[in-house]
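Sharing a structure with you now.
Only one protein chain is missing from this complex, and each of the others stays in its spot.
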Amino acid sequence: MESNLITEDKHKNKLEKAFEILKTMASKPSGLIGLTIVLFHVILALISPYIAPYDYKAISPNTMLLAPSAEHWFGTDSLGRDVFTRTILGGRTALTVTFFGSLIALLWGGLLGIFCGLVGGKIDDVVMRVVDAFLSIPWILAMLLIVSLLGTSTEVLIPALGFFYGKGIVRVARAATHDVIAKDFIVSARARGHSNMSIIWNEIIPNVRDAILVEGAMRWSWMLLGFSSLSFLGFGVSPPTPDWGLMISNARGLMSFAYWSVIAPIVGLSSLIIGINLTADAFAKALGIDRSTKAPV
Amino acid sequence: MNEIIESVKNLSIGFNSQKGKQISILRNVSTNIKKGETVGIVGESGSGKSTLALAMMGYIKQGLFPLKGECLFKSEDLLKMSSRQLEKIRGRKIAMIPQNAGQALTPNLKIGYQIDEALRLHTDLNKTERDKKISELLNKVRLPSPETMAFRYPHELSGGQQQRVAVAMALAGKPDLLLLDEPTTGLDVTTQAHVLELLRFIAKDTGTSMIYVSHDLGAIAQVSDRIVVMYAGEIVLEGPARKILKEPIHPYTYGLLKSIPKLSLAGLPDSMPGSQPQPGSINEGCSFYDRCNLAIDHCKKNSPDLEHIKELDTNVRCFNHKELINQNNNLQTSITKKTNNSEAIEVLKLKDVSISYAKQKFFDQLLNKISDQNPTVKDINIDIKKGETIALVGESGSGKSTILKSIAGLLKTKDGQIKFENDRILSSDLKMRNPNDLRAIQLIFQNPDESLNPNHTVEQILSQPLKLYFNLSGEELKKNIIDLLKKVRLGEFYMSRYPRQLSGGEKQRVAVARAFAAKPDIILCDEVTSALDVSVQAAVLNLLQQLKEDLGTTYVFVSHDLAVVRAISDRVAVLYQGRLCEIGPSQNVYKFPSHPYTEVLLGAVLEPDPDIKPKLVAEDIVEEKPPEKGCSFQGRCPRKIGDICNSEVPPWQIGENGNAIRCHINIEELASLQQ
Partner (left out) sequence: MLLLILKRIGLGLITLFIVSLITFVGVEVLPGDACTTYLEREAYGAALDACIKRLGLDVPAYERYLDWASNVARGDFGYSLSGEMPINEVLGPRVKNSLVLASVSILIGIPLAIVLGIITALWRDKLPDIMISTITIFSMTIPEFISATLLILIVAIWLGWLPGIVIIPSDATFYELLSNIILPVVAISMIMTAHMARMVRSSVIQVMASDYVQMAILKGVPYWKMVFRHVLPNALLPAINVVALTIAWLLGGVVVTEVVFNYPGLGRLVIESISNRDLPVVQALAIILASIYVGINLIADLMTLMLNPRLKSLQIRK
């Protein structure tokens, strides 16, 4: 009821509006924490090659499995590589792959969803059935199959992840479009005789954009989860590229006496996922979208 | 009779704003409810009337909290009671009849269970006694077949039936006080009158005190002994119903009563400027200052107290109320006469139009003609003259909006033709119409919240038709937008606002401006005032009339509200189940002889006058489909003469003043029957 009472006068441009949303997001502690974590990771990913103290792939038998010390803050792994270096570099891969993956997911999922919502009828039914069928193959099986046959390069991973995580966006975009086209302002535009393209561009997209963006932000955190699971299983990026999932998987067998080499990447990965999640939640709340009743499909 | 059962003392209720400020939505409210009396609490949306009513049951909505004051029920403060204590009072001593029973009945529980629950909680009856009591209660609220009703789910009943169930549920605990929160809002005109009649009967029968909360002075006038008028969280006027309705001595109530269109008077009611202030926006002075035509400088800085006027037995919150005493003869007469500037040329003709309602999907070309023998709308013949306002009237399901949509090209007709200017046939498919025809016919919708794109500024909204039809841009576009805003009495600064920053009346003005931007010949108005508050409604009606007189536009005006239609229309067409019953000049349609359905509708209208009681002549049955043959009104007609009504479509009969009635009864006979 409160939001109705705030009548603001100012005419805002897009940039100010974005800033306003950021401010709303940061006004709650959970949103602030999320934003801080994400910002921290992004900055780290950008500067890590310049601040990394060691070469990430320098193998040295002399420094195998050293406990954390002044020289090696997070200790070393079973090949004698510096865990700190590998941890701060590990975020780069994860962030890049999932960021572009999410973009692809957003694009094809959003467009197909809006299309289905608009067209309705038989075409919509058929497309949704096919999307449902894709949905029913566990993503991990499909991803593993694709990766094992096509290789683990980022050129394969990004579109493949983008494809599989776009399915959920299709549903959200479709539902949002469906809701919007029933509204009287669309009926009014149709009755005036606007062209379909103009209706889509002026009336529909601005009203479904928020819902799709929020879903995209959420997908990002889930994709990160999926991507690191793939790496963990050995189907993500290939060694010696530093990657959190891979590091955890490698260090796992030795964690009874060298727990440090597994803790550092775990903290890195978990904090990033939580950060993105909190940010996405705060983003949704700032835009006034309730997405807590949705399934993570 | 004079024993007080509930007394509210200096009650203020509020919430904390996002900026941490305390904002009250109920300010210093005091009132008493006496045993056996019915008190009407009237106010527009946001006046705090529902909050007050709920507080009188010790219930404060989430997010709100009492700031000060008390609600004493039999001298115990409900606001201080534990939930245990409240459980013993709610439903047993004070019971509630909610606004929208369809949503207030728990969907997964059968009707019988929900009534039984109240009985189990509040009486000592055993199972067999309770079962007997349930059918007794269902009988009392006049539900059909009470035996099977108990085994049905809420969604299986019609709106009126759901409301009756809610009444039965409230009566189960034999309460001393019944609280009714807009119990008839959202129901059809005839159903509303029936439910109201039931409530009045119950009040008399059981001697229960009632608090009747409503925005509708018509409904309040029918049931109340005493009326409390609320404005912006305060009581502004309180007194005996007759005094309040006939001699209101507060400028708000006075203005409100004048802004209600009345069945007995053709012409537009006076409107009140502005709208109710938002909670928290008044810091000093009288809350009605901005809209008051009696306001003096003193009112700006000082807020008046509720003053008791002994000779009128009335409390009033106004410094200048004396000016209104004896002013009240004006209440009935100061109505703007409107001019009928319709010309003899027919601009739009509906010829034998039938529409079969199949929901059409956007872009969906797969939909072909449907062979429906019993279409939703059938055999509509209306010729619309240039410059006139023709109204389509009927209850929900009458097909009035459907006809409007097919004129706009949004719904394909099944049969018949729509002819525009010089008998040129308009395609029933929007995509086949030429741009100039599209421009010439514009639509205004019921709810401006839905008809304005929430992501567009007013400037963007108004520029859509200007760009589309006239290819305007730059300075010229801006100039046109400002002109349009001026036409609907909105300032230039509205251009940069979003719909959510406007009040309901302002939004509807923007919607009106958008329609006029196209310089249309015909504007289709779909229940354009039903979502607005009464005082705002009058202003929008006046605006529409003014624009029409200036620009010579033709209106097709759809409404369920007969009084509004009376105020604005030149001609009226009455529809039932998608078939025309009666059509003619409005002064004649509102006079007898009438089609029996028009008679039923007119009888059910609630006027804000305790001396005019509704006449209930037909049962309020909900028909889902039109009958396959015979007269469309056969199922409910109080004047049905026999088999001929079921088998043959009645003929048109023209009355002496030019109104046509479709009935088997001879028109002279009808006239004498209806005397």
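Assorted remarks:
The first chain written gets the first letter, and so on, giving A and B; residue counts start at 1 in each chain.
Operating definition for what follows: a residue touches a chain if its C-beta (ideal position, glycine included) is under 8 Å from a C-beta of that chain, and two chains touch if they have at least 3 such contacts.
Not measured: the values here are computed from a predicted model.
In the full assembly, the chain not pictured is in contact with A, B, by the touch criterion defined above. Here one chain is not drawn; of B:Q62, B:S75 or B:T128, the residue touching it is B:Q62. Touching the chain that is not shown, out of A:A18, A:I51 or A:I137: A:I137 (per the contact rule at the top). Among B:G69, B:G91 or B:P183, only B:G91 touches the chain left out of the display. Shown as candidates are B:G20, B:P107 or B:P651; the residue that touches the absent chain is B:P107. Annotation for subunit B: contacts to the undisplayed chain at residues 54, 57, 59, 62, 83, 86-92, 95-96, 98-100, 103-109, 117-118, 121-122, 153, 155-156, 166, 169, 173.
Where subunit A meets the chain that is not shown, the touching residues are 129-130, 132-142, 144-146, 148-150, 221, 225-226, 228-229, 232-233, 235, 245, 248-249, 252, 255-256, 259, 262, 266, 269-270, 273-274, 277-278, 290, 292-297.
To be clear about the criterion, only the chains that are shown with their structure count from here on.
Measuring from the averaged C-alpha position of subunit A to that of subunit B gives a distance of 48 Å.
Note for the complex: subunit A touches subunit B at residues 1-2, 4-11, 118-122, 181, 183-194, 196, 202-203, 206-207. By the touch criterion stated above, subunit B contacts subunit A in their complex at residues 15, 17-18, 23, 63, 278-280, 361-364, 366, 408-410, 430, 433, 435, 438-439, 441-443, 445-447, 450-457, 464-465, 468, 493, 496-497, 500-501, 514, 518.
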